[in-house]
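As you look at this complex, bear in mind that one protein chain is not there, while each of the others sits in place.
On to chain A.
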Amino acid sequence: MIASFADPGQRTASAPFGHALAALAESDERVVGLTADLGKYTDMHVFAQAHPERFFQLGMAEQLLFGAAAGMAEVGLVPFASTYSVFAARRAYDFLCLDIAEPNLNVNIVGGLPGLTTGYGPSHQATEDVAIFRGMPKLTIVDPCDSVDIEQAVPQLAAAEGPTYLRLLRGKVPTVLDEYDYTFRLGKASVLRGGNDVVFVSSGLMTMRALQAADELAQHNVDVSVVHTPTIKPFDAETVLAEVDSDRLVVTLENHTVVGGLFETLASAVVSRGLGTRVVPIALPDEFLDAGALPTLHERYGLATSTIVDKVLGELG
């Protein structure tokens, strides 16, 4: 049983990435799937069962995984290569950078366990993956919120010319965004709800928490706008800054260290535009995190809905 961050009773979809990739392969014969001994744990097994001849097991060898993905893209295929985010970002960086990004190949990197989505401690928690990857030219970085984002993102990642990195949510993934007037568009942010007092700028599973917190804050007569920016790079500064450029309290929410992720992405956009807006980060601390149970850890490190509500009420005084 894979640990899930879904709330009890929440609607979920099973292995949305694997099903989306299997469906895409029906219409796009260039699509192939690769993994480094983590097929079952990145939902790639769904694709492997549907298209066994198009699935390639590279073994527990992440440098080979991404070098081989580059080679497959060099001959015209569109690989999706999955492992855990820690191994993609920390172990195989040189291969991603020089074999995939520099030649601008259409390789789609799929990283499981992004940020704090496991209680296994720093060996498994990719709390700094976005910080590592943001410096890599040509790489598109996508941090999906839920099963809707993942299902809609997969064909767009394949259609994008260059390399992409998907912060995978796996197993039973919450379904949230179908309740909003929303479609995933690669490279675009979306205002999911408007609000007069606070602007939340969020990505990944923290958009789900942002929406929950916005509902709870409404009971405190705090009116919150939520801007979801599933593409971290390239950053849709136009859409986001249009919301941020106001006298409302601006808060970023991300499942990532406060260093080098969404907060700093927005902060640099704000400064570049010459805005004087203060931005409050809700993010993981610049630390190696504890092992333990995921719900407890989310509370400890400030990602839980209740801690978000408390933080915002404190800021508003």
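Quick note on the criterion: a contact is a pair of C-beta atoms (placed from the backbone, for glycine too) under 8 Å apart; a residue touches a chain by one contact, two chains touch by 3 or more; residues count from 1.
Criterion: contacts and distances are computed from a predicted model.
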Quiz item: For the complex's missing chain, which UniProt name, "Transketolase", "Aspartyl/glutamyl-tRNA(Asn/Gln) amidotransferase subunit B", "Heme chaperone HemW" or "Methionine ABC transporter ATP-binding protein"?
Solution: "Transketolase"
Quiz item: Hey, which of A:39, A:67, A:111 or A:281 is the one touching the hidden chain?
Solution: A:67
Practice problem: Would you mind spotting which of A:6, A:44 or A:58 touches the chain that isn't drawn? | Solution: A:58
Quiz item: What residue numbers in chain A mark contact with the hidden partner chain?
Solution: 32, 53-54, 56, 58-59, 61, 63-64, 66-77, 79, 94-95, 98-99, 102-103
